[in-house]
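Now for chain A:
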Amino acid sequence: MSEVPSMDEATSAAQGASSLVIDIRGATKVFNPGKSNQVEALGEIDLSVGPGEFITLIGPSGCGKSTLLRLVASLIPPSAGTVQVNGKPAEQARLDRDYGMAFQTAGLFDWRSVTKNIELPLELMGWSRGARRRRVAEMLEMVKLSEFANHHPSELSGGMQQRVAIARALSFSPSLLLMDEPFGALDEMTREHMQDELLRIWEETETTVVFVTHSIPEAVYLSTRAIVMSPRPGGIASIIDVDLGDRNASTRDDPAFFTKVTEVRTALRKVEE
Partner candidate 1 sequence: GNDDDEASEPAPSPATEAPAAPEPTEAPAPEPVELQEVSLQLQWVPQSQFAGFFAARDLGFYEDVGLDVTIIDGGLDIVPATVLDSGGADFAVSWVPRGLVPREEGLNITNIAQVFQRSGTLQVSFVDAGITGPSDLEGKLVGNWGFGNEFELLAGLVSVGLDPQSDVTLVQQDFNMTALVNGDIDAAQAMIYNEYAQVLETIDPDTGELFQPEDFSVIDWNDVGTAMLQDAIWADADKLETDAEYRDIAVRFVEASLRGWIHCRDNFNECVDIVVGASPPFGGPAHQAWMMNEINALIWPSPGGVGIMDQALYDQTIDVATSQGILQAAPDAGAFRTDIAEEAVANLEAAGHDVYGNDFARRTVEVKEGGN
Partner candidate 2 sequence: MPNTDTMAAADDPLVREHRIKQQAAQEQRRDTVVRVVRQTVTFVVFLGLLAGLYTGYKAFGQSIGDAQHDWAVVGSVLPRTDDLNMPPVGEIFGQFGETPGGQDRIYAHILFDEAVFTLREAFAGFLVGLVIGMAIALALAQWRRLEQGLLPYVIASQTIPLIAIAPIIVIWGRKNFDVFPWEWQDWMSVSVIATYLTFFPVAVNGLRGLQSPRPENQELMESYAANWFQTLWRLRLPASLPYLFAALKIAATASIVGAIVGEISAGVEGGLGRRILREAFNYTTGPDRLFASVLGAAVLGIFVFLVVTAVERLVVGHQTQESTT
């Protein structure tokens, strides 16, 4: 029962069009409402994300992290409340292709070469062939995969595939990047490497990132704000500001890092009770 948020929209657009990338107000999500298998996935959620933030969502399995991300992406509608992206309804933002999305698995199309995978959103947006090729070349440069332009995903390692997926999500320079456990399948060593890559890209392109993860060190290492979620129904338990400054090889050995890890762990323990 989503009400038409005409007034709300107007005010929020006036207030925060330029200041807020994501503005969620009282959004809830109930699956199969009224049926025997009804699931209240998200209780009332309020969340604002400003430009250039790196938000991580962390919480026990089933607490609604993916659901929240999909609300923002407008892949599913909220049961109540409003979700605004870039000052307009999420649905409109989706149609305007305001965001790029990456999933837990790379989700590349096996039958397309690396180049054509990255091109996919550009094709759909009607870019000219030349423009597409130029952009893909840039993106490949950025993720350091130029020599693999014509390979097929099955010829790449898991980590390389993930980088292609990220290049795909970034290819049309969305101002917002939504990532659902993109590094879940990687081993720890490769994962740390990918984290550094992502941070570099984030810094270079000044996008806003919402990033779902299960890993506490990952959440701490990456984010400017870590959002700890609690289950049944999904809600925001606590928000932990992280400011580790420039992250590099020694950050992970930094006592400040460990302090934040402990802080997030403590918040999570509370949630799990």
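Per the selection procedure, all candidates are chains of the complex that A comes from, given by their letters.
Here is the rule we use: a residue touches a chain if its C-beta (ideal position, glycine included) is under 8 Å from a C-beta of that chain, and two chains touch if they have at least 3 such contacts; residues count from 1.
Since the structure is predicted, the reported quantities are computational estimates derived from the model, not experimental observations.
Student: For chain A, choose the touching candidate in this complex from 1 or 2.
Tutor: Spelled out: of the options 1 or 2, chain A touches 2.
Student: Show me the residue ranges of chain A that touch candidate 2 in the complex, using the header's touch definition.
Tutor: 70, 73, 75, 94-95, 97, 99-101, 103-105, 107, 109-112, 120-121, 123-125, 144, 148, 152, 154-157, 159-160, 163, 189-190, 193
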